[in-house]
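Left out: one protein chain. Kept in place: all the others.
Take a look at chain A:
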Amino acid sequence: MNEMPTKLDAQKRYAAGVLKYAQMGYWEPDYVPKDTDVIALFRITPQDGVDAIEAAAAVAGESSTATWTVVWTDRLTACEKYRAKAYRVDPVPNSAGEYFAYIAYDLDLFEGGSIANLTASIIGNVFGFKPLKALRLEDMRLPVAYVKTFQGPATGIVVERERLNVYGRPLLGATVKPKLGLSGRNYGRVVYEALKGGLDFTKDDENINSQPFMHWRDRFLYCMEAVNRASAATGEVKGTYLNVTAGTMEEMYARAEFAKSLGSVIVMIDLVIGYTAIQSMAKWARDNDMILHLHRAGHSTYTRQRSHGVSFRVIAKWMRLAGVDHLHAGTVVGKLEGDPATTKGYYDIFREERNPMALENGIFFDQDWASLNKMMPVASGGIHAGQMHQLLTYLGEDVVLQFGGGTIGHPQGIEAGATANRVALEAMVFARNAGRDIWNEGEDILRDAARTCTPLKQALDVWKDVSFNYASTDAPDFAPTPEVSM
């Protein structure tokens, strides 16, 4: 379907009036993207009667230089260069009325080192455009020249491990529950028990900031008492993600500085603070040797539906540029959205030096990360010790496995819950390294480990039947034949 309407000569092109976007130069089927172009892949659902190519050209136009009518002032600029170019439109396999539109943007359209500027163009106006029923940003190719204008993760996986002195196994964490209502003193109790029992981290939840039941300074002070007590009890480096999210940057910096003064190794922010605030905190984290955890609070409002919004894989790319160290990325087996193939795509974006195109994982472009640090994915939500073989198989070694209910809900208490998770994890890593088939022998490996660990035996008994098997709402659409889907 990629042939096209004719290009107009300059006199006709700039005559006053309204032209089709395709005729204005936003559709160039012969265009070969430059290595330095930013490329966006949109899933477009045109209104009935709207041609797919015209819709793609309109998206290119509205996300770059166009307005709804012809303007003569274009001719004062090198407008050919600044126009985004839709260069390819393919029907989405098995989804009538939906199209993948490839759009290339010249690098000069963007300010270096600014997610705010990148997104103001790419998702700024165009999502409300009337000729479209729905629009989704599925993936982006970020040229190396642009990647290099960003700091990237403040710490990165390798240095995080060096600082924590933890190698060769996933990190373990838990979110303190109940997430609202505990006093500072009671909250620190959960932190102490969980860390002493064998977790590396505990975590504030996204909406724990500074509320009447627990003000932030109290939380920080009691948590650091717990962290240091647990460190002395085990001889390990321990951490708790102190959530510094607040109403202003000034207040976030104040809270982060206090966390630093208390010796915390990590602070936390929420995605809802916005891209610029995230970049500012990433810079602060780099300047202060602090690991920066990002909770993706709010993302499902725009990432979950297949036809409209922004895919989480794009958010993951933006966050690697912005410079966070930890980001939640799904568990596959837990209670939250996460198809295995799609989740693998996210994990690759977090952790690999280079992502080759992998349509089966929703990755549409080769992406080179230009030695930006790697982000540590965080798996959280409805997981427990009995799934350890599945978690290690799906998610690999560089991941934080967070068992909230799966630690605090243990029948013998929080410390026992933490120990059950740690023993299950170490036994599974040991077995994998020893060459065992953990996918098929996982339950045996856990049962063997439970012979010398009563807390693990209890955990396996309590949660043996818990699983969350629902159909995913967001799985990759691809056809295995390259002619159709590439």
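Assume a residue touches a chain if its C-beta (ideal position, glycine included) is under 8 Å from a C-beta of that chain, and two chains touch if they have at least 3 such contacts; residues count from 1.
Throughout what follows, contacts and distances are computed from a predicted model.
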Have a look at "Ribulose bisphosphate carboxylase small subunit", "ABC transporter permease", "Acyl carrier protein" or "FtsW/RodA/SpoVE family cell cycle protein" and point out the UniProt protein name belonging to the hidden chain.
"Ribulose bisphosphate carboxylase small subunit"
Which of A:D51, A:E251, A:D368 or A:E426 contacts the chain that the document leaves out:
A:E426
Which candidate, A:G124, A:G181, A:G247 or A:G263, sits in contact with the chain we can't see?
A:G263
If the hidden chain were put back, which residues of chain A would touch it?
158, 161-162, 165-169, 198, 217, 221, 224-225, 228-229, 231-237, 261-263, 353, 371, 374, 419, 422-423, 426-427, 429-430, 433-435, 449, 452-453
